[in-house]
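This view holds just a subset of the chains, kept in their places.
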């Protein structure tokens, strides 16, 4: 049983891959069969397991969710009240509710049991640069 | 290893905080490093980790998801067929699919590894009062 913290520097909305960084830590811990739980300690970013092959998928995911929950400056979002942290803040809370904040991945034979095309991402929902903390527990 | 059941009385759609209640139980169990898994045993309510500072965020989340999945009495939802349990029932199933029903939180140094602004909520999606069961497993 062990834990660590990953820190990810983000610079605007989009997906930031952390598959390799997490895989290295898991390999170093030497547990062959375990559960890896990750949690992002923020309410305006998510964790996502998604396609790591074609980067267009990541561009499209960002575009889709930006339209599903547009900035509060958009007329369609005028009914929202939490606006004083900026027009990108409340949509960020919405996206951080719809997309995972915590995920658990089985570790089999010492490796994350991800499919061939699956990568692990932090999905940043704010416009400005942030340092995001992801706590990992392996047990 | 231990488990318990939390019962939450709800009275209409919205977020009901259970951070303190869960934190007290976790503290009492005395496990320093563990994984806490919660599951809501219903198909029309969710579990959410979200901002606990400004209550406007909770009001806005409720408003956003009520528009994303409006009652089946709304003309835009006329294609839906599961209506006999009331106009708020099928949207509740939709929201309980998009938002988490089960989450796992790392326990580090005997406490939930939540960020400063993160609280734990039950998100009720039905209009009428309900008693909701959340099963917790600590191991």
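In this document, chain identifiers A and B correspond to the written order of the chains, with residue numbering beginning at 1 in each.
Keep in mind that, in the parts below, a contact is a pair of C-beta atoms (placed from the backbone, for glycine too) under 8 Å apart; a residue touches a chain by one contact, two chains touch by 3 or more.
Worth saying up front: this structure is predicted, and the values here are computed from it rather than measured.
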Copy count of the single sequence across the entire complex, 2 present: 3
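As a working rule, only the chains that are shown with their structure count from here on.
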Mean-CA-position distance for chain B and chain A (Å): 20
Chain B - residues contacting chain A, complex: 33-35, 48-51, 54, 56-57, 59-61, 63-65, 67-68, 98-100, 103-108, 113-118
Chain A residues within the chain B interface of the complex: 1, 3, 35, 37, 39-43, 68-69, 79-82, 90, 93-94, 96-98, 100-102, 104, 133, 135-137, 139
